[in-house]
Structures are given as structure tokens and as C-alpha cells.
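What follows is subunit A.
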Amino acid sequence: MNRLVLQNVTRRFGGLVAVDDMSFSVPEAGVTAVIGPNGAGKTTLFSLISGFLPPSSGRILFDGADITGLAPEKVAGRGLVRTFQLVKLFEDLTTLENVKVGRHLHTRSGLLAALARTPAARREEREVEARALELLTFVGLKLKADTPASGLSYGQQRLLEMARALAAEPRLVLLDEPAAGLNGEESAALSRIIRRIAETGTTVLLIEHDMTLVMNTADRVVVVDFGRKIAEGTPGEVRVDPAVIAAYLGSAETAPIARKDARHG
Partner candidate 1 sequence: MTSSLSITSPEAPRRSWLSWRVALPYGFVTAVVAYAAVAGGYPATVVSFALIYAVFVIGLNLFMGFANQVSFGQNAFAAIGGYTSAVLTATYGWEPLPAMAAGMLGAVAAACAIGYPTLRLKGHYLAMGTLAIGLIVYEITVEWQSVTQGYMGLSGIPPLGIGGYEITSDRGQLLMLAAVVAGATFLSARLRGSRIGRALSAVAGSEEAARALGIPVARYKLLAFLLSAALASLSGSLFVHVVGFVSPEVFGLHMVILTFTMLYVGGIGTIAGPVVGALIISLLPETFRGFKDYQDLAYGAALIVMLIYAPKGLSSLFSIRRRP
Partner candidate 2 sequence: MADFSYIPQVLVSGLGIGCVYGLIGIGFCVIYNASGIVNFAQGAFVMLGGMLTQGLLQRYGLPLLPAALVAIAIVALLGVVLERVVVRPLWDRKATMFTMILATLAAQIVIERVTLLVGGDQPKTLPMFTDLPPIQVSGVAVSYQLLWIVGSSLLAVAALAAFFRLTRTGKAMRACAINREAAALQGIPVSRMLAAAFAISAALGAMAGILITPTQYTAFNVGVPFAISGFIAAIVGGFGRPFGAFLGGLMLGLVQSLAILGFGAGLKTVAALSVLLLFLFIRPSGLLGAAK
């Protein structure tokens, strides 16, 4: 059974084809990575899947149901949650509150319950708090619970965004370049966290530049270039795929093999 299926998905911007007739499947289990040179259409692809952009043509199936053209909040409501390449935290809120926002879909309390603080609302709030603290512990940010989100380091902000997405208990989580701006040590910790997420049964689909992370973390890799899928397989398979090597050698990017991305945010 596939978690996510893309069928001939295309997105044009005027004359430019950002995603061109893309088809691939993401199995329920494990971590799938989409890699490709800059400008290959990876982020557009994520926007299409998560509902932020409607595709020009093609279909997107999530757990067998057609989600093509659904609004982002509806897509999230079905259990598909994304993170962003440029971290988008709620900076006025604390670290803990940010994760609590992630529980929105799994809580009910309305306006009157909030104002009257009914027993049901209080119980729900306690559950939200407990779950949020659990997730902060999971990503290692528990001590920062009461720090404003804007006061976190860049790496911590990325982890927080991930914890917030997990709070929504997605069946599929899309991670848009989660290692961007992380140092080697942070990146390694991130890799372990991603593996743990996949072990708990959440499907992970990530876009990544950091090849070390992809090679160590992903079970399957989809390689895209100029909006098209050029290869698909295990990390070992795509590493030696001639089309992949050509694409990377032909671009300004370094080859995917053993590239260690050590940019700092």
C-alpha cells in the first residue's frame, strides 16, 4: 500500500514548467527523499502535494483518496503535514506553545469552552500540554519550553518546527530541507530523529541537499532535474545511476556522493 501517489503531476508558471509530468509513489513505511539540483522543482513539488499550489494537471492520491486541489488546511486535516524550507515559527509564542498549536487538529474546544474554561477544555489543555512536552523531549528541546521561539538557535528552530508538525500526528510528514543550515553534529542528531519518526509509523518524505543525511537516512530516493523525475531507487542504486551523475556533473552542484554540507545558519 502506498501512502502517497503522484500521477502525471504538472505545474506551469506561465511558460515555465516547474514540475513536468511527475509520477512516483511513496510507500507507507520508511523515509523517502527527493533530491535534485537547485531549481529542479523540489519545493514546487512539495507545495503541490501539500495543497499550497494547485497542479496544472495530474492527480495526487493520499492513502488512496484524491487530494488534488484541496486547500492546505484540508490536506493537513487528512493527516499530511509539511514543514518549510525557511522555518516559519510563530515567533510571538514560546517553544511549548508552538508545539501546542500543532495539536489544533486533534482538539475540539471552541470559543465558549475557551472563555468559560469548561472541565472538558481543561482536560484537553492538560493533554495538549503533556503531549507537547513529550514531543519537545523527543527532539531535545524540553529545557527550552518557555523560551520564545525567536530566542532559539537556527538548528533548534528547525527541530521545533518538526516537533510542531509531529504534534499534528500526521500519517505523512513532508520535511523541506530539514538539515539546511545545520552543522554536522546537529545534522547527525536530526538523522536519528527522522529515523525514529519513521519507526513510529509516520511516513517521511523529505527534500534534501545534504547528501550525507539522505544517504544515511532515506530508504528510497527520487531524483528530479528540470522538473522531471530522472531516477528512483535505493540510495545505493541512484548513487551509481548514470543519469543522476550526469545531472549533478552538468549542474553547478557537487556530485551527490559524500558531499558534506556544512553551512551554518
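Inclusion criterion for the candidates: all candidates are chains of the complex that A comes from, given by their letters.
Brief remarks on what is shown
Convention: contacts are C-beta pairs under 8 Å (C-beta built on N, C-alpha and C of every residue); 3 or more make two chains touch, one makes a residue touch a chain; residues count from 1.
As the structure is a prediction and not an experimental result, all values here were calculated from the model.
Comparing candidates 1 or 2 against subunit A, the one that touches it in this complex is 1.
Of all residues in subunit A, those touching candidate 1 in their complex are 50, 52, 71-73, 76-77, 81-84, 88-93, 97, 100-105, 107, 109-111, 113-115, 117, 121, 124-125, 128, 137-148, 150, 155-156, 159, 161, 164-165, 168, 185-186, 189, 192-193, 196.
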